[in-house]
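With one protein chain removed, the remaining protein chains of the complex are shown where they sit.
We call the chains A, B and C, going by the order they appear; numbering starts again at 1 in every chain.
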Amino acid sequence: MAATAILLALAAVPPLCAALAQPYYLTLFARVMILGLAAMGLNLVLGFGGLVSFGHAMYIGVGAYAVGILDAHGVTGGLFHLAAALAAGAALACFVGTVCLLTRGIAFIMITLAFAQMVFFLAVGLKEYGGDDGLSISARSAFGPLHLDDPTILYYAIFAVLLLTLLAGHRLVHSRFGMVLRGAKLNERRMAALGFPVRRYQLTAYVISALVCVLSGFLLANLTRFVSPAYMQWQVSGELIVMAVLGGTATVLGPLVGAAILLLIEEALAAFAMGLPVGVEEFVRDHRLGALGLLIVLAAVGMRRGVYGALAPSAH
Amino acid sequence: MSVIVLLTQLLNGVQLGVLLFLLSAGLTLVFGIMNFINLSHGSLYMLGAYFGAAAYTATGSFLLAVVAATGGSLLLGLIVERVALARLYAREHLDQVLATFGLILIFNEVARVTWGPSSVYIDVPGTLVGAVDLLGLSYPRYRLFIIGVGVAVAVALYLLIHRTRLGMLIRAGASVPTMVGALGVNLARLNALVFALGAALAGLAGLLAAPLMSVQPGMGEPILIVALVVIVTGGIGSIRGAFYGALIVGIVDTVGRAFLPELLRLMLSPSLARAAGPALASMLIYLVMAGVLALRPQGLFPVKHG
Amino acid sequence: MLRLEDLVKHYGGLAATDHLCLEIAAGELHAIIGPNGAGKSTLIGQLSGEIRPDQGRIVFDGRDITREPVHRRALAGLGRSYQISSVFTEFSALENVILAVQARSGHSFRFWRRANTETQLVQPAQAALAAVGLSDLAQRSVASLAHGERRQLEIAMTLASKPKLLLLDEPMAGMSQAESAELTQRLATLKGSLTIVLVEHDMDTVFALADRVTVLVAGRTIATGTGAEIRADPGVRQAYLGEQEESW
Partner (left out) sequence: MIRRLCVLTAVMLSLPALVRAETPLKIGFVAEFSGPQGALGQDQFDGFMLLVERNGGKLGGIPVQILKEDSQLKPDVANQVVQKLIERERVPIIVGLTFSNIMMAVHKPITEKEVFLIGTNAGPSPIAGAQCSPYQFIVSWQNDTQAEVVGQYAQEKGYKKVVALAPNYQAGKDFVAGFRRLFKGEVTDEIYTPLNQLDFSAELTQLAARKPDAVFIFYPGALGINFVRQFQQAGLLGKLPLLSTSTADGLNLPAQKEAALGMISGTFWGPDFANPVSRQFVEDFEKKFKRIPSQYAAQSFDGALLLDSAIAKVRGNVADKPAFMAALKAANFKSVRGSFRFNNNHFPIQDMHVFEVAKDAKGRISLKTVATPLKDHQDPYHTLCSLK
């Protein structure tokens, strides 16, 4: 129920924005969906696989840089962009995943961070593609008659990717593959004793989850028409974790809810106006991150299954 | 590149390492004993620096600043531990990450509200101003002082851990967390004590760094990441691991920054070396950590179990 | 069926497995007993593949599996249960068994279809649940099952993975008298249809079920034989009396 309501609300954003003549909110919600998509991707390994990756922002970067670099060389074909992004993401994820999955627990957290930092510094060192300053994109990915330059079309394209990912994610966690992945989270030893080559499944899950983040990066580059190493800072990886945990890691949709909460509350606090005395409102607006922090701590201490997890019935 | 320059750079590395050790010691104990991921440890470092800077500016006494920095973060650590974090010990790591991430945001804003958005600077205390001559190269006296303090703290911690009952409990807790409770020890009190000790050391590190680097909101996060690198490289839960890990990370980072670009210039074209050098130097500690973890997931100096 | 040749495993200076040789025939129920610290857990670990021996060979079903990882041994037909019940608490009882069936029915790189609607998984799983008398609890979450029920589920999972050889690691641990009597009954009906290696503390069970018994002390076999032979063996008596004194 809650899921349907959320998706209907997202679908209704463009006509509402048009009716209110507020195209800005289209961009805001597009951003929510893109980061939600990345958090959902991360959650495949984080929530369902029990593997805490602290480096998924690098795949957002891969997706975004694929668009940026190809664009810098005059390639505007969307299918080229997409193919290059996914191929590069898959290759990187296979390598990084293979090394990282030699470890477990905190070591896994830190080694994924290490790789993300290396890729981040690599991007900073890419002088011909802007280095630290980033790279602006001259034209959005071209998909024949699908003009992503139209904000509404771009919005619904993102929405469609989100819907497909949600559906695929939902099918996946209940499929044979999902059973193995979740089983390995609960008791890896037992899974091996049953005859599952656990690491192979975890690696596959890691690659799939990375590819969802690559998609998200591809969309982010098209939304902002700009790529920068800032997309893959460790803070972004941390925020993805926070979104997933805040929304609820036991559900496919939870991370999207977490992303929405984080971004929308910050936006709401930035425009905070409730008729309080002038100084107070100004104070809240200026120090909104502190207020956000307070809400996060309360959510962490008070809710065990995230916001969406507390609202919605369990996934299984 | 002369031997003296190399030695001086090593000294720089040791100085950074010692600072990292002060920060990592508490982090690794809290992690090892309570199995708790405390991302807000960096905030205690930041607030320690602020407390110390405020005291130093007000009184002009560096000793009082040390008291304020360690005492202030100790108290703050205790309060945070009792009010919020102790409720999360039994929870999943991810809940701990979420809560302490929230704490980071709060502490940064508190610092911004209290001390303003721009950086605060304090001077090197009078007696430590200037440089000493080290075989022809001058080395800042204050940096030598930091090394001294760090080594003294390391020795004190060694004695505490190996010669006292508290130390025995800490060691037991780090290797077999469930056993300490069975010994009839008040676990809540031990946890609070360890947490406060770690907080005080973080605060001290913050103060020591303050005259070198600016005190500013958010200063705790970049160094927290490096401290996490230190503790997983060294082996979680082990003070010895934190010490050697910190020295390794400090020296690798400093020496890499100093010599890697030059080394690359011998092998690559100048423009390529100029582009790759800084990038590679920044990656170096992460490369080392990834290598260590891939080969020894438990770190270089793990706590001995059983 | 299973042959251990000169198996050695050292921990530091301590030999947990000390030049151990053992031969288990197809279809027999072979019990392994021994005092605490005799090296039973280390042996089980080496059989299942979680522990690598320092030296020696393990031959299963005519094939050297000494260097094979856990999951390959499982697929080769070496099933095991655990000392501490290790079922998947977040899943239903049926899903637990489905996982076991799944392991034996090809790869699991299938991403779309719900696993618990595939008849080729569900039917064998239900059959295995029925075999241990848990049919009624199939849809219950495992978290809500009693301890004894979990142990039975564990056996159902092991059965569902259709092993040629079943490695049972103290299956009676923590069971009530009635529960363990029932389990003994079930094991008796399995006898003959597959090879079983039973590591157990409960002597009554061992002597009631086992075709042959091996006694392990300090990493070595000190005796192998039928229940009656073992009972009569003076070495065994001494070892066990000694253990009781020590553990007291």
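Keep in mind that, in the parts below, a residue touches a chain if its C-beta (ideal position, glycine included) is under 8 Å from a C-beta of that chain, and two chains touch if they have at least 3 such contacts.
The structure displayed is predicted, hence computed values, not measured ones.
Every shown chain touched by the omitted chain in the complete complex is listed here: A, B.
When you scan B:A86, B:V124 or B:L160 for touch with the missing chain, the hit is B:V124. Only one residue in the set B:S175, B:T254 or B:Q298 touches the chain that does not appear here, and it is B:T254. Interface note: of B:S138, B:T164 or B:N186, the residue touching the hidden chain in the full complex is B:S138.
For subunit A, the residues in touch with the chain missing from this view are 22-25, 27-28, 31, 124-125, 127, 130-134, 136, 220, 224-226, 228, 230-231. Interface residues of subunit B with the unshown chain, by the touch rule above, are 1-2, 4-5, 8-9, 12, 15-16, 112, 117-119, 121, 124, 129-131, 137-140, 142-143, 212-214, 216-218, 222, 254-255, 257-258, 261, 274, 277-279, 282.
Everything that follows uses one rule, which is that only the chains that are shown with their structure count from here on.
Steps from subunit B to subunit C, minimised over paths through touching chains, total 2. Distance from each chain's C-alpha mean to the overall C-alpha mean is smallest for A. The chain with its C-alpha centre at the largest distance from the centre of subunit C is B. Here the CA centre of subunit B is 48 Å from the CA centre of subunit C. Centroid to centroid, with C-alpha atoms defining each point, subunit A and subunit C lie 44 Å apart.
Taken in their complex, subunit C has these residues touching subunit A: 48-50, 69-72, 74-75, 79-80, 82, 86-91, 95, 98-100, 102-104, 108-116, 118, 121, 157, 161. Residue ranges of subunit A in contact with subunit C, taken from their complex: 168, 171-172, 174-180, 182-183, 186-187, 189-198, 201, 204, 316. If you check the complex, the residues on subunit B that touch subunit A are 31, 37, 84, 87-88, 91, 93-99, 101-110, 112-113, 221, 225, 228-229, 232, 236, 275-276, 278-280, 282-283, 286-287, 289-290, 293-294, 297-299.
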